[in-house]
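We show some of the complex, not the whole, and keep each chain where it was.
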């Protein structure tokens, strides 16, 4: 038996919006420690990992580990029916092929039960080892979202280059080139406006903007985003979920091809 | 000769938005008592009835009864050109094949005349007898609109069930089922937030959500909606127009088919 009561139900609505464009079907894993998900995107390029720790729920009962396969599009349809101030409870019975989402309005005058069919989904859980990163950039999540969106109007990929002074986002396309530089800045009025760079060695890596723009769907979950870069590892784009956990996205860098070679290739 | 001057012109704009999706062409009937309309929707399933009493107009002159056939899409195009604070005057001459809508800005610095061609429309006026209903639910119109919209993302029909404790809206579809319960609640700060149930006997009726969602286009006209239910009668969904009249929608319930029978039918 499973019963997870989340007073700030809007968090779960935002979590679904953050992952449903990237992943169609996925297993949610419930254990005594929390409610989590790990899934590859449908093209098997990016990985998304979600954790909502049990302490973040008002009531958390999970008698035995359960894995519930859900269609995230359908789940999102149901969660959209919850009001932003509603309390959401997730209920499941051992061996049942359905899950129930209960939405309670703050005044308790409106109570909704949505029952969704579960799916059997094959999935293997990847171990993601803790790693050392060459550079970690923490910045306002809205700024990161804006930059990815802006660069997408010029090119398809972004080069993220980190030095002690700042972080540079670059792209190029048919109509020209673009470089956006953010300076390290910790003397801000609100801590969430800071751009903080922790760097062991400079790093410059290329990523597909398409995926970055999918990741920024998590922007409503957190005022800041943490981008961890290393030349041998996938980038980690992390949005913290206040006092509960996180959504993390992993994406392997593109091997930067020699530009001249690229241009001559079609002639061969 | 007809001259109807409505200081709160935005009311007429909202009335058109409330009915134009349901009805393409209709006769507006003017008499000394008021400006009214009664029309079936284009698929002849739902009926809409509008009344704007003469007392609600600042100036109301209607020398003899007139029936003016209008295309509601074209009328809506014209009324959209009126500002929300404009005074609207409807003018018609006996025997003329046009109607004029005059829009005056509050400062009288802008005056617009829109002249629209009338149409000949066959229509018979149905007498709608006053009836006794098993149950009458009065609730916030925005809440009713939200519930119909939410359930539409799951299924095609809604079962409305009324008991003394509350009203339940249910649906089912391919992805699952949904039940939304509103409790009777009269102890609210604002009277328009109340959910009030007057019941003679419990009732449970099924309706097509498509029509319900058309009816909720009238939500801007009133903070509350009154739903009158009886097992032998069409439901009445009524939006009062402050001190002037109402828009009422009538819709016959669907005959609930036996579910098992439904499922076996294709095998026959």
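We call the chains A and B, going by the order they appear; numbering starts again at 1 in every chain.
As a working rule, contacts are C-beta pairs under 8 Å (C-beta built on N, C-alpha and C of every residue); 3 or more make two chains touch, one makes a residue touch a chain.
Predicted model only: the values in this text are computed from it and were never measured.
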item: Homomeric assembly size (copies in this file), of which only 2 appear in place; value: 3
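Keep this in mind: only the chains that are shown with their structure count from here on.
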item: Averaged-CA centre spacing for the pair subunit B and subunit A, given as whole angstrom; value: 44
item: Contact set on subunit A toward subunit B in their complex; value: 71, 74, 77-78, 80-81, 98, 107-117
item: Partner subunit A, residues of subunit B touching it in the complex; value: 143, 150-151, 153-154, 175-183, 185, 195
